[in-house]
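Only one protein chain is missing; all other protein chains are in place.
Note that the chains are named A and B in the order they appear, and that numbering of residues resets to 1 at the start of each chain.
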Amino acid sequence: MKSRIAPFIFILFLLTALTGCAKKTEPVRREFFSMDTVMQVILYPDRDSDPAKMLDLAEQEVLRTDALLTSAMGTAERDSAAKILNDSELSALLNRALLISADTDGAFDPTVWPIVDAWGFYSGSHRIPKEDELSALLQTIGWEKARSAMNASDPDALPKLDLGAIGKGYAASTVKEKLHENGVTSAILSLGGNVSLLGSRPDGSDFTVGIRDPEDPAAYFATLSLSDKAVVTSGSYERSFEQDGVRYSHIIDPKTGHPVDNSLLSVTVVADDDILADALSTALFVMGPDGAAQFYQSGLYDFDMILMEKDRSVTITQGLKNCFETAETLKGILK
Amino acid sequence: MKHSKISNLAFTGLLAAMALVVFVLEAQLPPLTPIPGIKLGLANIFTLFALYFIGPMWALTLLIVRVTLGSVFSGQMSVFLYSMAGGLLSYLIMRLLYIRMKEDRIFVVSVFGAMAHNIGQILTGVLLMQTPALFYYLPVLLISGIITGLFTGLAAQFSIKALKKSPISDSP
Partner (left out) sequence: MTGRNEHSLSALQWILIFAGLILLLLTVRFFFDLSDGNRERALILLDGKTVRTLDLSEDQTFVLDTGYGTNTIQVTDGCVSVTDADCPDRVCTAHGPLTDNSMPIICLPHHLVIRFEPGHGDVDIIAE
C-alpha cells in the first residue's frame, strides 16, 4: 500500500514545483517609512518627466509634512500650541479638522489624543484605564475647547492635539498637488494604507483599488474602479489589543473615552478630498452603521462609503454602484 | 487491565522517557518538507501504545508529559502551543475512536489522530498569527497525516501484537 501512495506524493510535489516566478515592470515605485507607517508612491511616467525626480519630490513632501505635524504633536508645551496657532499651514489644517469635528458632532475629534494615549496605543504598552481616570481625561478634551482657543488666539487654552489624525490625508493632498504642478498625470499614493489616486491609468482607464479584508491581512474583499479619488479604510484590525478575552480597538469614541465596539469591521470612505476621506473614515466608524447611514443621507458632505459588518455583510452608497465589485453579500445600497 | 496502579505508573514513565528520546531525536532531523507541521510524529507510537496497552488516562498523562518536556528539551518552547493544541485534539479523537476500534484497527485510530493533530496545529497557527492563509496548507497536512498516521499506527499495532504474545505482557 506504500507503493500505492507514493505516486500521489510525487504528483503533489510536482504540482508545487510547476509554478515559477516571473517578473514584469511598468510603473516606477518607491517605498519609505514616515509617520510610523509605510508610504508607497507609484508613478506612471510619461515621456517628459523624470520619474526618479518625481519620486524624490513626493517623498520629500511627505517627510516635510511629517516633520511639520510632529513639531505640533504632543503639544503639552505652550510652545507647540503657539506654533499651531501662528503657523498658517498648521492653523488652516486645525481649522479644517475642527470644522469636520463640528459637522460630525464630535465623532471625529483631534483632541482625543490623551485618551488614546491612556489606553497605551501610542506607546504600545496597552492597558485599560480606570473609569475615574477616563472621566478626568474626558473633562480635558473636546474639539469645542480647541475651537474657542483658536478663536481667542489663546495657546494656553488649546488642548493637546493630534493633527496626525488627518496627517496622512493632508500629506496625500499636498503630494498630489506637488505632482500635479509638475505635470504628473497618473500616480497612486498609499500613505499607510490610505489610498489616493492622481488622474487615471496612462491609457485613461480607471485604477483598481482593492479594499482590505478586515479578517485576512493578505486579502481584499472588494474592488473599486476609480480615478482622481481618495480611498481611506478604517477598521479595528489596524491596531488593537486583547485582554481577558475582550478586544480593544485603537479607535476611541471621543464621547465615552472607550474603544468603539459596534457591529462594524471596517469603514471605507471614497471622496475627492483626502483630508475629508481620512477624517470621515474614523468618524463613521465611531458613529456605527446606523449613524453612518444617517450622516451620509444628511447630504452634508459629498462622499461615498463601504461598510463591512461583523457578519461580513456589505453596505455601499449609491455613487459606488457601478464601480464596485465584491464576492461578499451586499446588504444594501444607500441612496 | 490486570496491572496494578504502580506498575502502570512505572510503565507510563518508561514509555514517556522513550517517547521523549524519539521526539527529541526526530526534532534534530532536517525538515522532511518545506511545510511546517509535517513530520513523522514517531512519538505518537507511544501514545497509541499506552492508550491500548495501559489505558486512556495513562495515555493522556504520557502525552502531556511528552509535549511539555519535549518542548523544553528540544529548545522549541515557541512551538509548545502548537504541539499541545495538536496533541490534545488528536488525543480526543483517538480516545473517541478507541471505544469502537479493536487492537487490529489501531492504524485507523492513528490516521484520524494524526489528521486531528494537524488540524489542531493549523487552528492554533491561524489564531496566533492571525493568518487565515494557513488554511491553504490544510489539504497537504491532512494527506501527510494520513500517511504518517498509517505508519505510526502500524508500528504501535505490531508492537502491541508482539507484546501480547510474549509472556512479559502480564507483568510489565
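The rule is short, and it goes like this: a residue touches a chain if its C-beta (ideal position, glycine included) is under 8 Å from a C-beta of that chain, and two chains touch if they have at least 3 such contacts.
As the structure is a computational prediction, the values presented were derived from the model and not from experiment.
Within the whole complex, the absent chain has one touching residue among B:15, B:93, B:142 or B:155, and that is B:142. The omitted chain makes contact with just one of the residues B:14, B:133 or B:163: B:133.
In the full complex, subunit B touches the omitted chain through residues 27, 30-31, 33-37, 74-76, 78-79, 82, 99-105, 107-108, 111, 125, 128-131, 133-134, 136-137, 139-140, 142-143, 146-147, 150. Considering the complete assembly, subunit A touches the hidden chain via residues 1, 4-5, 8, 11-12, 15-25, 29, 31, 38, 40, 42, 188, 190, 193-195, 201, 207-212, 217-220, 223, 231-233, 235, 238, 268.
Heads up, the rule we're going with is that only the chains that are shown with their structure count from here on.
Taking the mean of the C-alpha atoms as each chain's centre, subunit A and subunit B sit 47 Å apart. Contacts from subunit A toward subunit B in the complex involve residues 1, 5, 8-9, 12, 215-219. Interface residues of subunit B facing subunit A in the complex, by the touch rule stated above, are 130-133, 140, 143, 147, 150.
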